[in-house]
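Each remark here refers to the structure printed beneath this line.
Only a single protein chain was left out; the remaining protein chains are all shown in position.
Think of it as A, B, C, D and E in the order they're written, each chain with its own count starting at 1.
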Amino acid sequence: MRLLSRLLSAADRISAPLPAHAHCDLPCGVYDPAQARIEAQSVKAIMERYQQNQDPDYRTRCIVIKEQRADLVKHHLWVLWTDYFKPEHLEKVPNLHDLMWRATKAAGQSKGTMDVSVADRLLGLIDEVDAAFKATKS
Amino acid sequence: MRLLSRLLSAADRISAPLPAHAHCDLPCGVYDPAQARIEAQSVKAIMERYQQNQDPDYRTRCIVIKEQRADLVKHHLWVLWTDYFKPEHLEKVPNLHDLMWRATKAAGQSKGTMDVSVADRLLGLIDEVDAAFKATKS
Amino acid sequence: MRLLSRLLSAADRISAPLPAHAHCDLPCGVYDPAQARIEAQSVKAIMERYQQNQDPDYRTRCIVIKEQRADLVKHHLWVLWTDYFKPEHLEKVPNLHDLMWRATKAAGQSKGTMDVSVADRLLGLIDEVDAAFKATKS
Amino acid sequence: MRLLSRLLSAADRISAPLPAHAHCDLPCGVYDPAQARIEAQSVKAIMERYQQNQDPDYRTRCIVIKEQRADLVKHHLWVLWTDYFKPEHLEKVPNLHDLMWRATKAAGQSKGTMDVSVADRLLGLIDEVDAAFKATKS
Amino acid sequence: MRLLSRLLSAADRISAPLPAHAHCDLPCGVYDPAQARIEAQSVKAIMERYQQNQDPDYRTRCIVIKEQRADLVKHHLWVLWTDYFKPEHLEKVPNLHDLMWRATKAAGQSKGTMDVSVADRLLGLIDEVDAAFKATKS
Partner (left out) sequence: MRLLSRLLSAADRISAPLPAHAHCDLPCGVYDPAQARIEAQSVKAIMERYQQNQDPDYRTRCIVIKEQRADLVKHHLWVLWTDYFKPEHLEKVPNLHDLMWRATKAAGQSKGTMDVSVADRLLGLIDEVDAAFKATKS
């Protein structure tokens, strides 16, 4: 199995590398919009499960857990905005502040609704953040 | 800029999709070994910065922040082990428990050292976990 | 009163010492399955109160607080598994991984139900963990 | 092994039950001074390890982790003071407030020193709290 | 705008300084009852919104968030009691322990009710704590 695992791991490295995006002038300089995206996908999944389940206790848990996940989305986006992005990046991403504001506000809105379209909009904004992130790396 | 951002985002979707791995029988069923990997890369980056900087206060911060990051690695691995992996996965990943044990123990060891090879071993184990994760999804 | 308190304290030491289980090769090497057990007892108590109270707001609080307590059970069990238990313990506790997996999974299941029997099963598994803990100390 | 584990568990239940102390008029009504004691023992153990190890990075980790553990001691004591103890308990424990104040202050002092006698004093005060706890249960 | 902002800021400094209350014999010696008050005002505001909104999901969120805010009230009060107040302050505030006990208990009670009068009582007790705080500073 150890061998199989290693082979799968090697195959994985060839076909679909999931690179981390390292940034180097801070002690903990590793940033990756995937952190916000994973939590936002969790937000969306919880909304979908909520819609499919009428049990009130289950729905209460959906609300509670979604609240935490949406908070993590906000946190990861804030870290990107304040820690990763630098003044010189504004040349390549002139709408950075507005984009990050709309993204974090969408994360906040996703707390108070079970409307999947809000999560989809949030995921779309995180895609834009990811594009801005990639555009400013080299 | 909005257009540029969207174009970059669209281009990104074509060239390097970063798929989230969704699991569906729980309220918050989104799992992704990337969460553990990103924190482990942070652990490694902190070790490297520590080696290159003699300032004692900077080094203290490295120790403090690495402690937190390594804790997050453990947390994300534990969640995969307990929440994502199911008894039926043991057929495809018979060494699952041993693998997760070594991975979480390596994360713990990375707290007490600035030896980059420990972080590399941790990252290798997370690659194996990622392979096991992919092998059990369909 | 100071005297009464001291007398009670002294009497307590004689009749019912609650020993802590110290482990010595790590900086914070004190482990005790009581930490998981206390939180699991809280999980069970919340389930019982929920059954006896129809007020929807009270029940919502039961769900929220139980979610947190069950999370702490998982955390304390994970720490025992990764930090306390060592490879040499597998001789005395060959089913360690399976036991810890079932225990942490039971803690996870206790989040999604108000069925007291799930908490009882969780407490039974923590008893087994406690037995494994004691069997490996000397 | 399952059988051995169960036998050990059964033997354990007979020889050394570690009862939890349940309190019943709140949703999460399980209290146990063991929670504060375990963290205080961790504080003491860290001080001892610090004294025996000259490595500056190791010592930094001792300081960091002790800070967290002492904080948990304070938290668990505060919960007992505010949530478990009731006005009617003041008859049996007239010095309750002064005892809890000295205990939480000792926990705070244990953050700023590596003097084991401070941890011993803290543990003594937690023993007194435990006695007050037992004196007020029935 | 930068100028406007600075003018507003300057005007603000003259008309309504919001002084922080510094205490100097500890590493993090800044205390301010405003921290507890702000969270208690949040508790009250949530109760009011709950009363005005019948949507069950909204109400669940009210319960969840109020639980967290009330917890922060308790935390900030505990810190004042254990860290800021010193034995010599008992001369000026002989009822300190009873006051802090009632205040933290009121914060706990505010978790289990949507009765605004409980939040008002809590805010009144925080005012008394603030008065004790000011009476012991010089």
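Everything that follows uses one rule, which is that a residue touches a chain if its C-beta (ideal position, glycine included) is under 8 Å from a C-beta of that chain, and two chains touch if they have at least 3 such contacts.
As the structure is a prediction and not an experimental result, all values here were calculated from the model.
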Q: Determine which one of D:67, D:83 or D:120 touches the chain that has been left out.
A: D:67
Q: Sort through E:49, E:75 or E:89 and give me the one touching the missing partner chain.
A: E:49
Q.
Please identify which residue in E:61, E:74 or E:105 touches the non-displayed chain.
A. E:61
Q: Could you list which residues of chain A touch the chain missing from the display?
A: 27, 74, 78, 81-83, 97-98, 101, 104-105, 108, 112
Q: Please give every residue of chain B in contact with the chain that is not shown.
A: 56-58, 60-61, 64-65
(Q) Touching residues of chain D against the unshown chain: what are they? (A) 56, 59-60, 63-64, 67, 111-112, 114
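In the analysis below, only the chains that are shown with their structure count from here on.
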(Q) Keeping to the contact definition above, tell me which chains border both chain A and chain C. (A) B, E
(Q) Farthest chain from chain A, going by the mean of C-alpha atoms per chain? (A) D
Q: Compute the rotation angle for the C-alpha superposition of chain A onto chain B, expressed as a multiple of 5 degrees.
A: 180
Q) What whole-number Å value describes the gap between the mean CA coordinates of chain B and chain E? A) 39
Q. When the centre of a chain is set as the mean of its C-alpha atoms, what distance in Å lies between chain C and chain D?
A. 15
Q) Can you list the residues of chain B that touch 2 or more other chains? A) 27, 112
Q. So that we know how the chains sit together, what is the shape of their touch graph: line, ring, star, complete or other?
A. other
Q) What is the complete set of touching chain pairs? A) A-B, A-C, A-E, B-C, B-D, C-D, C-E, D-E
